[in-house]
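Removed: one protein chain of the complex. Kept in place: all other protein chains.
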């Protein structure tokens, strides 16, 4: 059994990690860390989880490496930056779910995360933990930075265009829609049920950090493949679920048939990306309700001749494929387990 | 009192018309028409309305002009096309809420509404009933075609750029989000609560008719002001409410301050368009929950230097400002009543 | 014009009062009070309201009586108790929306509101502001205590049995279901959208204060008419809306026909109570969605021979008929205005 620690156990991503690890046949939870909620057990923090793991939240000790083979950080970016600096040399593997180490380029990082200083050189040691896109970099990796929830959907949506068809994307307009769990359990008036139930809330009409993350990753090694990335993000009256709509303007000629064929081929052998083809079912295009609770990302792409663009849609559950599920998937690859181990749950639909 | 008839009284827009007319001090409902539900009274059709108007649904008679000063058509486009052809010469004023006469250009109409043939020349006689944008064309008009719900939000959002600043809009990407009432009461499996509650549903990823309507209207008289209009539409888990996000690419230089000043000036004297300025309140940008049940359209515009675009947001209640409320507003102007008569209800928020 | 002050202007009930007063032809808002949010205007506090009344929140001055003919207290019960003690002798009319003065019996009050001490004798001077049930006590009243939202629905539901049929109610089991707006804007983790969206939450399985309020009122003057009142309350995933289900066990013989006839007769002349009869419409029994945004309370009663009981259902919008709307209705009667003045809005359905 692989011994796993979770820091940030009281938050939503932390709870989801506990849930998934408890269902995983090869993982054993051996540490729960946090600076608040010390002494509380999972059942007290997460009302859905009623089992007793014999663990309660503890402050993070210096010798954590002796108790865990891998530690997952479900902490805010500034906390992650400090924890990584402190633990990187003694814990065999750290998987960070925050944005602290996602953007490799230091200047770009500083611009979008001015509140998250990080030690020189540390970011270069991180693998960007997008299991479908980073090939064989994950096995044995010591430091893994998980993509953001939106960045996961967007890069999975755009990768077949960039890496499969080799297109140059002149302008990408991204319109993201997501549920309230993305904001965690922080107490903000606008996140009260009374003010969120009826909302279609433009919470980031400009300036969403994940747009920089996407540019940084897709352009790595070969700058210029992706031009403008212009992103806006909206909160809708769901709890889980995220839909990324990517409107791609390119000078290349593509039709829907070519797109569909490319996507199917690109994701062959990747069980967690499902390419949806039109008019096939009751719900012909990606819709987050068809992936709820699962580690799937549903994608499709179509040519829009009237609009002069390619429409790419990618849907996922932001707490699973967008966070805890993708963390377990990356962990599986890191430890050379079959990618689907512990992640075979099918979507809960309708719900 | 102005005598008003409503055809299509059993549908959602019909019910909303009955509701608003019953609260209007200068209007008297004198006819309810429809081909189904004949004999039923408003209280039987619309559970919220319990009053007795002494009216029940009747088939449309040929002498309707003797009973009504104005007739509102809340009917599907093919039905509206037939009714207008039949009634145009005998009813003093017809206001059509459908898409049958929105697009003036015959070829464009035929392309987007192939199932709605219309008699030659009839479309030219219609005023496009956007009260804020058509100036003094409404008083005394005999035929009025109401803009679509999305088209209302989009044209109110873009008009200050086109008509106020005189910009040429190279490309406009529109991402629309709206509630389930837009689909009416038709029985479709995907519209059952069980399948819509958890959805962020890309119901028209390409090819939404309202994009053609917007192009047709904004370009009238001076083609070339608006280039590509590329629209996608999504259903979210609300009943009412519509948010149009317009991402505008233009070669002109504008900053947010200029945009805000322009919008405020453009809509001065137009009580139903509220320009929201950033960071002003709990909900700083247009969100449909802040207009629910009212005839307001909230708009804002901001420059996005990273994205190289202008972000325009417009929010409205699709059954009020997007349908029945705007119909009453146009009717008020048609009969030279103060524009706000019967439409003073403030938004129901939170709800 | 009647000059009206509102204290507690930043809360949900306060916002609803501002909304309704601004639509009322005979009222003029002349004072907004509160201990927090001082200096803020309505448009800053309530995103739906964008008009400028020329007022901002002020601390409550001692000479408030010179600026207002009536002051509405939308404050927590302990604050209301202090404000009433301070203002009762100088403000011509105080209408308190809190629970501070609802229960007349001092011992019963102390048991259910131990945190709300009140000066001796003050409670006896209050009229219980249930406009349909207190006859002619409202005109000219100096102190009015508004019923609680649940108490309004329950007493309107039970009154025809007690006062109309003269039944003795041996046991009344009440199951209440209501939306999140009842909890106001307080920041509690369980009220975040992420934790309330999926809930059917038994927030008061026993011990709801409104059960005592109902007993106290229905038994006034003639104790023994109502035996046990056993209440449980649940939060459902709505914002507005409240349904009170009352299961009445009595030794008297009644059938559904008698019940319906009694209810119709009892509420004749009371425009805000609508008696629904079975199988009449799409939604045959009271459902809060059919009263949303209006001041209606829909009620029905039926005999259940299998269950050996009477089932009474009462639905209302907790912010309108359950709070601000009923306050305006009571104010209308207090100042001898027609009861419906400013309250003619019809339900917003669907929404």
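The chains carry the letters A, B and C, assigned in the order they are written, with residues numbered from 1 in each.
In the analysis below, contacts are C-beta pairs under 8 Å (C-beta built on N, C-alpha and C of every residue); 3 or more make two chains touch, one makes a residue touch a chain.
Just so it is clear, the model here is predicted, and its values are computed rather than measured.
Novice: Which displayed chains make contact with the chain that has been left out?
Specialist: A, B, C
Novice: Any idea which of C:53, C:88, C:185 or C:237 touches the chain not displayed?
Specialist: Looking across C:53, C:88, C:185 or C:237, the contact with the absent chain belongs to C:237.
Novice: Would you mind spotting which of A:122, A:142, A:204 or A:348 touches the chain that isn't drawn?
Specialist: Only one of A:122, A:142, A:204 or A:348 touches the chain omitted from view, namely A:348.
Novice: Quick one: say which of B:3, B:104 or B:197 touches the chain that got left out.
Specialist: In the full complex, the listed residue that touches the missing chain is B:197.
Novice: Which is it among C:48, C:131, C:183 or C:350 that touches the chain not included here?
Specialist: Final answer for the missing-chain contact: C:350.
Novice: State which residues belonging to subunit C touch the missing partner chain.
Specialist: The missing chain touches subunit C at positions 171, 173, 175, 177, 189-190, 194-195, 197-202, 205-207, 211, 228-232, 234, 236-238, 241, 243, 245, 247, 249, 282-283, 285-289, 292, 302, 304, 306-309, 311, 313, 315, 349-351.
Novice: If the missing chain were put back, which residues of subunit B would it touch?
Specialist: Spelled out for subunit B, the touching residues are 12, 179-181, 183, 185, 187-189, 191-198, 237-239.
Novice: State which residues belonging to subunit A touch the missing partner chain.
Specialist: Answer for subunit A: residues 12, 15, 19, 22-23, 43-50, 181, 239-240, 274, 280-283, 287, 289-294, 296, 344-351 touch the chain left out.
Just so we're on the same page, only the chains that are shown with their structure count from here on.
Novice: Please work out the Cα centroid separation of subunit A and subunit C, and write it as a whole number of Å.
Specialist: Subunit A and subunit C have C-alpha centres separated by 46 Å.
Novice: Centre to centre, by mean C-alpha position, how many angstrom separate subunit B and subunit C?
Specialist: Each chain's C-alpha centroid was found; their separation is 36 Å.
Novice: What is the distance, in whole Å, between the centres of subunit A and subunit B, each centre taken as the mean of its C-alpha atoms?
Specialist: So the centre of subunit A lies 38 Å away from the centre of subunit B.
Novice: Where does subunit C touch two or more other chains at once, residue-wise?
Specialist: 12, 181, 239
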